[in-house]
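With one protein chain removed, the remaining protein chains of the complex are shown where they sit.
Moving on to chain A:
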Amino acid sequence: MKYLSEYRNFEATKKYLEEIHKIASKDWNIMEICGGQTHSLVRNGILELLPEHVRMIHGPGCPVCVTPLNLIDKAIELLENNVIVCSFGDMIRVPGSKKSLLEAKANGGDLRILYSPIEAVSIAKENPDKEVVFFAVGFETTAPANALSVLHAEKEGITNYSILASHVLVPPAMEAILDDEFCTINAFLGAGHVCAIMGIQEYYPLVEKYRIPIVVTGFEPLDLVQGIYMAVKQLEEGRCTLENQYARVVKQDGNKAAKDVINKVFEVGDREWRGIGEIPHSGYVIREAYKKYDAEAKFEISNIKVPENSKCIAGEILRGIKKPHQCDQFGKACTPSNPLGAPMVSSEGACAAYFHFTDNLITS
């Protein structure tokens, strides 16, 4: 746990902040991909320590925020039909079209909050007369554990377990953002944990195609200011390369064992992103060989389709076009206890980060 002190060090962080102030001569918009990075930026008060013309734009990397509304309704439908639904904690407060998983639990649904999908397999084993579904959301980061739970269930011969999968991938989302006509982003901070699994190879083509700097970055304050410094330095020098600030965790080729597990259970397919829409080849779908572990194939829930709340601008927030406080509903009709959309309720959502940790006094 050395990083708690080393990567939160005041002096080291200050040094990089001073360097950023020294070298940043123009307006730069830098998007941090991951919601964990957004929260760390806001929680540590980094945004106000940056030069005014180095602006951080918050990216789509909040798994809870991009999970489609209809998938939440599907999980609720299962919960209301005597299925034990297991989920990561973040998902349960996110509003579906009528209610959240937490409200469905209060109405009598058997909802279990877990840290690992493997626990859900154990629950299936202990409850052979019940169906158990794990709500498998997330980016490349959570895909290995979710895939492993399927392999684990197969090995143990457990047939009452399946996953409601909504896995999305970072590179196609970056591409969709860059292709947007309103895009103003000059550089990216890549999502460190995603790259820890996948490696960094797939980002070289993006750098080449869009001539944009990408710095794979960690989550601690020192990681972030160093990542921002590296991005600003590239921009000021007119360079665009792929750099790895998070080398203590991220290797060139990622984690082979984890990738093998993902590839065994999942294949790349089209995915819908909440607030953004369908992006081709942007997620994982369960391979044919493992269809019996696919909750959408197992239960009659695939017809559930619901529209988004028209007042919520989550799509613009997730694409970095607007900031949370630029939304008319922010802090008024939309608060963490009464959210209109997912970014206000997820622990990694940009709206929640702004609501909890900033106000006009600090951001002005």
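Points worth noting:
The criterion applied here is as follows: contacts are C-beta pairs under 8 Å (C-beta built on N, C-alpha and C of every residue); 3 or more make two chains touch, one makes a residue touch a chain; residues count from 1.
The criterion applied here is as follows: contacts and distances are computed from a predicted model.
Look at the chain that isn't drawn here: its UniProt entry, checked against "Hydrogenase expression/formation protein HypE", "Autoinducer 2 import system permease protein LsrD", "ABC transporter substrate-binding protein" or "Phosphoribosylformylglycinamidine synthase subunit PurQ", names it "Hydrogenase expression/formation protein HypE".
Across A:P221, A:G275, A:P324 or A:P343, the single residue that touches the chain missing here is A:P221. Taking the complete complex into account, A:T142 is the one of A:T142, A:N160, A:N186 or A:Q329 that touches the chain left out.
Interface residues of chain A with the unshown chain, by the touch rule above, are 1, 4, 8-10, 13-14, 36, 42-49, 63-64, 88-93, 102, 112-115, 119, 137-139, 141-142, 193, 221-222, 225, 335-337, 347-348, 355-359, 361-362.
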